[in-house]
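What follows is a structure written as structure tokens; I'll ask about it next.
Excluded from the complex is one protein chain; the other protein chains are retained at their positions.
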Amino acid sequence: MPPFLYIFLGALAIVSALGVIIQRNPIHSLLSLISTLLTIAILFIGEDAVVVGFLQIIVYAGAIMVLFLFVIWLLNLQVETGPTGHLALKAFGSLAAALLVTELFFVLAPPHLQVKFTREPVGYGSLASLAGKLFTDYLVAFEVTSVLLLAAVVGSIALARRLPVAEEQPQPRVVEKIAS
Amino acid sequence: MTIELIAGAIKAILMILLGLNLSLFLLYFERKGSALIQDRIGSNRVTITGLGKRLGMPNLGIINTTIADPVKMFTKEDFVPAGADKFLHTLAPFLALFPVMITFVVIPFGDTISIAGHRIGLEAANLNAGALYLLATIGLGVYGVALAGWSSNNRWALLGGIRATAQMISYELAMGLAIVSVIMTFGTLNLQEIVRGQGGVWFGFLPRWGIFMQPLAFILLLVAGAAESKRIPFDLPESDSELIQGYFTEYSGGKQAVFMLTDFAEQALLAMLLTTFFLGGWQVPWLMHDGFHLPGGAFLAVPALAVSILGVVAFLVKVVALCIFLGLVRWTLPRFRYDQLMRLGWKALVPLGLLNVLLTAFAIVAIGRVQ
Partner (left out) sequence: MIPLTYMMSLSAIIFAIGVAGVIIRRNILVMFMSIELMLNAVNLTFIAIGSRLGSMDGQVIVFFVMTVAAAESAIGLGIIISTFRNRQTVHADELTLLRW
């Protein structure tokens, strides 16, 4: 992808990510997160991972974020008023993040990184090659993931349902009441 | 490179203009067509010069629907209700319109034509993963509706918004399964290739359209798409008799116009999707590259440019026919109750979709897919 497009998308991703953690209204944070996800999906497509990029939009930005939105509605979260945490906490958090970024720069992106770059094979990132890998090398993980999703569905319903009200003492029947 | 860029830009603008004009046509059909169905006259008063009235011609209500109504909507006062989130309230209509508008660019409306030596494919964006792009943009359409309902600070709007969101994400699944069956049959995600694969004939006279190969998927996509675009009989989010206007109650003026535009544009998009996947897209029956190969052996030679233009015209005819069909359904059926709607989506359409995928897989192994 052309460098100017990458710089624009990178700046947009960083600004949206900052928007997630800075804003007080939870729905605005959610919208910033959706914007970050869409930007990262476009970066995926730019890196020739086309199917995974669209899957990111369909699954992450289209389904999981709607789940978040529903939970925010259900809990009726309002804009946070008042101070959100101690100043020391914010200072420590920012310092920790800055140290982490510096360390990651040195570990992940040093100029002498020895990665053997190869040219991409034909059909890289297409649905056929992704499916080929999924159903041959990663078949067990694929099947286990389906069971995992089933467990997640059952678990989330079990966690979030309303428990039935505990049974009270059964009232004596009216006939017995009149008789006694 | 530059030629392709300019051609792509022109095609994208053409497709978006086509979507807008189809929405205008659908608006006219809502007013006059519904009047025809309901045995009343409809709008027939507005004229510009009054010349037609003086000449005794009947007023078809075109000026009213296509000029007067939009002008009225865009010049109304645009307010934000008290206590509403101003940013979200303003953002929601455009967040609803954007995914619908950008979906129009991947729909193929004609075969590849040659102009001045350059071969131009008649679709604005020839994506190799076009069907995935469709699913992605359909999935993004939820947010405009959800935020419109939430940001209006109105409990009926919120109720409409919640119903709309739940309905849309439920029927997205059925739509996805129907599209997956079609993708399996044609073996490609590229929409232009899917339309090309629907050329040719069976038994000498039956065109190889998708609807003959995947009838169940056609019904699934029709029903799920109607529910996704919140058409009657699935218009519970916007039920005029219960929720005033549902999720866009608190919108007036230009923003309401944008929501109505989204509604009609989604219908037009559904018609285009059905045409592309099941009705052969731009394929005219019995028309090959050099002319008509009619059943019975007759051959009619047609120049290459006329073939392409016939393809575009055929696409438009099919889309308009499907739009009219959707309009007929709208004015005939009563609306579903909410639990009936959810039951239909989850307990009927999704299992049918999965069954269809299974049967398609068996058929592909037994017969072989479309090459």
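Note that the chains are named A and B in the order they appear, and that numbering of residues resets to 1 at the start of each chain.
Here is the rule we go by: contacts are C-beta pairs under 8 Å (C-beta built on N, C-alpha and C of every residue); 3 or more make two chains touch, one makes a residue touch a chain.
Owing to the predicted nature of the structure, the values given are computational and were not obtained by experimental measurement.
Novice: The chain left out here touches which displayed chains?
Specialist: A
Novice: I need the residue numbers on subunit A that touch the omitted chain, in ascending order.
Specialist: 1, 3, 6, 10, 13-14, 17-18, 20-21, 26, 29-30, 33, 36-37, 40, 43-44, 47-49, 51-52, 55-56, 59-60, 63-64, 67-68, 71-72, 74-75, 77, 80, 84-85, 89-90, 92-94, 96-98, 100-101, 104-105, 108-109, 111, 113, 115-121, 124-125, 129-130, 132-134, 137-138, 141, 145, 148-149, 151-153, 155-160, 162
Throughout what follows, only the chains that are shown with their structure count from here on.
Novice: In whole angstrom, what separates the CA-based centres of subunit A and subunit B?
Specialist: From the centre of subunit A to the centre of subunit B is 31 Å.
Novice: Over in the complex, which subunit B residues touch subunit A? Could you list them?
Specialist: Listed in rising order, the residues are 85, 87-88, 91, 128-129, 132-133, 135-136, 139-140, 142-143, 146-147, 150, 158, 162, 165, 169, 172, 189.
Novice: Going by the contact rule at the top, pick out the subunit A residues touching subunit B in the complex.
Specialist: Result: residues 25, 27-28, 31, 34, 50-51, 54-55, 57-58, 61-63, 66, 69-70, 73, 126-127 of subunit A touch subunit B.
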